[in-house]
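Removed: one protein chain of the complex. Kept in place: all other protein chains.
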Amino acid sequence: MNREQLGEISRKYGALIVLILMVVINAIVTPNFLHINTMWNILIQAFSVIVISMGMTLVIATGGIDISVGSTMALASIIFAKLLIEYEMSFGVSLLAALFASCIFGAFNGILIGVFDFQPIVASLILMISGRGIAQQFNNGVVISFYGNKYSAIGTYRIGGVVPIQIVFILLVVLAAAFIVKKTNFGLYVQAIGDNKTASKLMGLRTTLVLVGIYVLCAFLAGFAASLETLRMCSADPNNIGLNVELDCIAAVAIGGTSMSGGRAVVWGTLVGALVMQLITTMMNMNNIFYAYALVIKSVIIIIALYLQKEKES
Amino acid sequence: MLKNKLKIGGSWIAILVLIVVPSIIYGDKFFSTTNAFNVLRQMSMIGLISIGMTCVILTAGIDLSVGATVALAAVLSAMLTEKSVFLAIFVPVLAGIFIGAVNGFIIARLKIVPFIATLAVQMAVRGIAYIITDIKSISVSEHAASFAILGRGYLYGIPIPVLILALVLVIMGFVCQRTSFGRSLYAIGGNEDAAKMMGIKVARNKAIAYVLTGAFSGLAGVILCSRLGAGQPLSGTGWEMDAVAAVAIGGTLLSGGVGGVWKTLSGVLITALIGNIINLQGNVNTYVQQIVMGAIVLVVIIIQRRTQMKES
Partner (left out) sequence: MGNEYILEMKGISKSFSSVKVLHEVDFRIKKGEVHALMGENGAGKSTLIKILTGIYSRDGGTILFDGKEIHPADALEAQKAGISTIYQEISLIGQLSVAENIYIGREIKKHGAIDWKAINEKSRELLAGLGLDIDVTKVLSSYGTAIQQMVAIARSILIDAKLVIMDEATSSLDDDEVKILFNIIRKLKAQGISVLFISHRLPEIFEIADSLTVLKDGSLVGEYRTADLTRKELVSKMIGHDAENIVEVKRTYRKVSGEEYLKVSDIQSGIKLKGLNLTIHRGEIVGLAGLLGAGRTELARVIFGIDRKDKGEIWIDGKPVEFKLPAHAIGHGLAFCSEDRKVEGIIPNLTIAENISIANMKEVSRFGVIHHAKQRAVAKEYIEKIRIKTTGTDQKIKNLSGGNQQKVILARWLSMKPDFIILDEPTRGIDVGAKKEIEDLIREISAEGISVLLISSEFEELIRNCDRVEVLRDGKNAGCLRGEEITENNIMSLIATGKVETGGGQSE
């Protein structure tokens, strides 16, 4: 009984315990770790992964996966910069266009998966391959930079001179995701479909609509993250933005405790997962340890986290 | 029966078109021994990896760690050329086997989904490649002149990497078609529970599929190192998806149980030919290649689903 409870706790709060451990260790060994700017930096670095992994959490909760988010980022980034800088369109129009284009990618995935019943990994593989090419096509693979431009300060803007704008959006997106999962019909349907698709269909849920919606949402978040990253970097690099981001997001979701086969979406777990991954990297950086060690440690943590969850199922 | 044969022929007809049409348009520039060997040499490494990937995908798995394995094998190879050419060839392959064994263990014994398991292993392997090189390209030792033969040499007028690919292809074609192990891959991917009931050692054979993939990726890394004269820790990035795409285009189902290494050859050939043609075109940029590739995956999968539906 006691061991069982211990196991239950480690499964439920395993990711959180690791996060706390990481913070404590860092507080001791890493100089300047407890400085507020360090915290802001960690969050800014993790911005894209946190935002997109919120969408990925919902996708995985339906029993799916989306490996095309990196390509979606490239598309949004280049469209946003191209319209804003080269065509000198208004900020709002450029952003809307970028987000809309992302949603089209999401709809493509969602329709293949929800309507035509493609395996999610196969469906999103198509845009993972093509999507970046499409993005590169927009500006012939050339990076659009706008340092010193009137927009170049937005991405590094700090509210009241203190709180980076990214933090606000992280907060908004995480809260919105938690709200969707906990408080909306849509969130309930998402989890029901991942938990038992047959029963969901039989009780009259519009599973197709929900699936399409969820992939659109995930792509929307990727497009949004890409737009803000573009503003922060003052450049749109379709060749490199979002490379491998899908893997980081999926890993964050997995560590966070959302089952890869679908079901309960653990939003805060994903946040913790993304932070754990970023903390490992930051810890290496700040202690002048070669960041490649972070990759090795991350991989071990992913395997352990998944192994612990596995026991729950049996 | 006849229809069945025609269906398999589909991708080979595509290849024929991809050879005949450019030959007419570009003439000798395309239709020459030099260019043919170019295409074949280009595809030899992805080809090797795709053969392993085919085995893994037949069991309804996936291996995302192959690109990282190529990188690690390449840098190991470059480093070991100081010592001996023999070690520079065999140690990286052994490393690939070890990585495959780790994948196999995590997937078959710890029962973690292949996607996540190999994703994690990919990170670790890439990390190790960075650590041992400090993310610097490692040059092949000047004393190891013979090492270059592997990637650049010819035997009977045929590039050696192409010969290696052909050899592995023939062996693996035989293994998949004519050995109990090979057939068990199909059975596992088709219906794992039924395969277990038929007395097939599911966990062991799954693991072997990953070990083979690791070995071929290691070999691909050695060839890459030999061709470039250096081992680069950043090489092989994204190769896993190129391999998965080649397997899918060839006609092996990502859901497992249907396909084969010869089909994958056609997928690799299609990919390589399209790349080659786009290069020859010159004024068309290379991004088109990716877009075309994705479109081809889509078309192939739609065709697969239609034929599946007709069968059932």
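We call the chains A and B, going by the order they appear; numbering starts again at 1 in every chain.
One rule holds for everything that comes next: a contact is a pair of C-beta atoms (placed from the backbone, for glycine too) under 8 Å apart; a residue touches a chain by one contact, two chains touch by 3 or more.
As the structure is a prediction and not an experimental result, all values here were calculated from the model.
Colleague: The chain left out touches which of the shown chains?
Modeller: Counting the whole assembly, the omitted chain is in touch with A, B.
Colleague: With the missing chain put back, one of A:26, A:124 or A:191 would touch it. Which one?
Modeller: In the full complex, the listed residue that touches the missing chain is A:191.
Colleague: Would you indicate which residue among A:21, A:104, A:159 or A:199 is in contact with the undisplayed chain?
Modeller: Counting the whole complex, the residue in contact with the absent chain is A:199.
Colleague: Of B:148, B:258 or B:278, which residue touches the hidden chain?
Modeller: Hidden-chain contact among the options goes to B:258.
Colleague: To test your reading of the contact rule: which positions on subunit B touch the chain that is missing from view?
Modeller: Subunit B touches the missing chain through residues 1, 4, 174, 177-180, 183-184, 186-187, 189-191, 193-200, 257-258, 311-312.
Colleague: Please output the residues of subunit A touching the missing chain, sorted low to high.
Modeller: Counting only subunit A, the missing chain is touched by 182-186, 188-189, 191-192, 195-196, 198-206, 263-264.
Quick note on the criterion: only the chains that are shown with their structure count from here on.
Colleague: As a quick test, compute the distance in whole Å between the mean CA positions of subunit A and subunit B.
Modeller: 29
Colleague: For a test of understanding, state which residues of subunit B touch subunit A in their complex under the given definition.
Modeller: Of all residues in subunit B, those touching subunit A are 62, 64, 106, 110-113, 115-117, 119-124, 126-131, 134-135, 241, 244-245, 248, 254-255, 285-291, 293-295, 297-298, 301, 305.
Colleague: Which positions of subunit A touch subunit B when the two form their complex?
Modeller: My answer: residues 65, 116, 118-119, 121-122, 125-134, 136-137, 140-141, 247, 250-251, 254, 260-261, 290-296, 298-300, 302-303, 306-307, 310.
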